[in-house]
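Would you mind keeping the following structure in view while I ask a few things?
Just one protein chain is left out here, and the rest sit where they should.
And then subunit A:
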């Protein structure tokens, strides 16, 4: 009751606040923001992007930041207290936590753009953190952090506490850092109970602003769902005073399949028309205003470069050069598609090469929309367009080889997507071409649990079907072998491939280990997971370049043009291990008890027996009574007859009364049976 009334109160209060804010707070707030440089900030942005395989990407980006404590103090208006305490308590310098469901499809949804390289995460939970504590305290801090996060996000992140679950990559995961810890839980299921605490960190929660459109059934129905939280802090002793404070970046990346109306899915030509969609159709809600606490609140619609190029080409072919016909000019209503809302601004990628089209961002400002006039950004396709997304230079996949419960091997295969040649020509060719021709580097970072006993010396590399000496290909390698029940194995390796390479495969053999009976998880027969490997390409950087057109200081755009390594996660593998038959402990207990009883019985028998005395005793008995032995024998034969269950064989002279007795019993039984049958 109390909670409901408090919610009502909150709603009322909120509504009131909302009304007031619309009247006067916003202008005041904005002004005050301009005056003070050091201020807490919150901004919300949403990026929508059609994907080549008729799906739509929605990427929410919430950015909260607070100035450093020593200039600003400990009290915050916007910044979530929980996160602030986390940073303070565990001396986090950087941290990233992601909850992901589904797989990012690198081939169809892109592997080269900033969105994919920073937001494509492996399924399950991934956590890494850099601490600002002395070296010997890092592990302890990590353990405490996992428990704190576990409570905060209602997830079993605390399983990362055990030293078998996390590793300390030295350079394979990120640049050199001794206090980095990395852990992943590939089996962790992601659900709304993880989203709700994440939303609580937002100043408006999901009551207002962009987060309000997160209709739970819609966002969990998507093909990919990744909820991410990233922290960067300069609250450390070393750079006192000059840092940017704490930056909390919360992103939610969802890939939708827009519902297709039967009519529009008809073939036109040989190709399917892209489905038309809008925010309302994707989320079943529309944007009804911004979060008043947000400094900026925007929606972007991105059209990829290849898509623009395709549209341009199509229009060229058809000879359409209307006054505003060229898409490059940024029309929002042309022969190929139509936007449902007039964009406020058009931003073009300045990075685009001059001979090619560049990707286009349409910006919509949420401020001017409200309940009565909701923002419903959408796109309606008029012509079938087909384009390819921008892929990473190599498509990485990982799989298991072999069968059986004894051993197997892990193979990581890299297939050239042939898209890097173009880039090599322009961007990195100068840095790559050295004396012995052009080459591409890639870093493989792989953590393997201890029960998969990898033999690192069996690393084999095949390039284009030919085996290569490991030393020729590997530039740098760092292996930390697994320790049974102590730590996982970790492989970090820098490989150098020739540019012309079509495919490369790394194989490494392993033995499957045995676990102790109480180390098996409840669903042991499902198999055991090997977390994703991370393949990154240090020669390539994914970054947009919207800087020229970013006067509005959009955090999302800043993020997009940050230079990032192109990287891709591989599949999670499932290794079936030998499992005991858990359903039959009873049998095992019975069997072992029988064996033990037999053993101890005979042991005791031997120990307590005094052979000499027994013989003497027997002799004296035989002297006293002669009739004992026939009696014993009779007993013995009766026992045996019971055991054999067959018809009696009259062969021992001692069993004199046996057959007679048996005959009597049979006779009685036969009479009884006859009696019974007769009266039936």
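Going forward, a contact is a pair of C-beta atoms (placed from the backbone, for glycine too) under 8 Å apart; a residue touches a chain by one contact, two chains touch by 3 or more; residues count from 1.
Following the convention adopted for this analysis, contacts and distances are computed from a predicted model.
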Candidate names "Glycosylphosphatidylinositol anchor attachment 1 protein", "BolA-like protein", "Dolichol-phosphate mannosyltransferase subunit 3" or "Trafficking protein particle complex subunit"; UniProt protein name, chain not shown: "Glycosylphosphatidylinositol anchor attachment 1 protein"
Residue among A:386, A:455 or A:514 touching the omitted chain: A:386
Hidden-chain contact residue, picked from the options A:403, A:471 or A:620: A:403
Touching residues on subunit A - with respect to the absent chain: 52-54, 101-103, 105, 108, 123-124, 186, 220-225, 257, 272, 386, 388, 397, 399-405, 411, 415, 462, 464-467, 505, 507, 523-527, 529, 571-576, 579, 583, 611, 614-615, 618, 622, 629, 633, 636, 640, 643-644, 646, 649, 651-652, 654, 673, 676-677, 680
